[in-house]
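Step one of this worksheet: look at the structure below.
Only a part of the assembly is drawn; its chains keep their places, and the rest are absent.
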Amino acid sequence: QELQTFVVNESQRARIQASIHSLTDTCFRKCISPGAIKKGALDRNEEPCMRNCVERFMDANFVVLKELEKLRG
Amino acid sequence: QIQQEANMQNARILVEKLNEHCFERCVPKPGSSLSKGEETCFTACMEKYMTAWNTVSKQYVARIQKESQQAGLGGSTGL
């Protein structure tokens, strides 16, 4: 029982970590201005863009799930 | 049961890829909410991606079947 809970939790954790890596990848590409990078901090456009990017990705994800449910009937 | 899990896995990858492609396409600059236009684009893109996946599946399976018939029974598929 405990082992099963542990396995479920760990695999959920792994999936969350994978999503975070993939979202960072996608949103970094979208939000960080092209060209050489001068400062390590996120600037005033980049920071909200990164946060919006996560939220809009989740919104879009939700749109997909809703549509899939419609298709299933 | 293993087969069922394989199907789930397959569907999960399809949804992941679709999200990736359609987010890339339909939300070039993420704002403070999903605009109506972005949502419309997303729904259309989703349908298009699934249709594309279906087209590829059929074409691909038909091709490897044709090839394995030409190669005789039990022929390899070249992939």
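Labels for the chains are A and B, by order of writing; each one numbers its residues from 1.
The rule is short, and it goes like this: a residue touches a chain if its C-beta (ideal position, glycine included) is under 8 Å from a C-beta of that chain, and two chains touch if they have at least 3 such contacts.
Model, not experiment: these values are computed from the prediction.
Enquirer: What is the full stoichiometry, given one copy per chain type is shown?
Expert: Assembly composition recorded in this structure file: A x3, B x3.
Everything below uses one rule, namely that only the chains that are shown with their structure count from here on.
Enquirer: Taking each chain's centre as its mean C-alpha position, how far apart are chain A and chain B in Å?
Expert: Between these chains, centre-to-centre, one finds 20 Å.
Enquirer: Flag every residue of chain A that touches chain B in the complex, lowest number first.
Expert: Residues 22, 26-27, 30-31, 49, 52-53, 55-57, 59-61, 63-64, 67-68 of chain A touch chain B in their complex.
Enquirer: Hey, which residues of chain B end up touching chain A in the complex?
Expert: Per the stated touch rule, the residues are 15, 18-20, 22-24, 26-34, 38-39, 42-43, 46-47.
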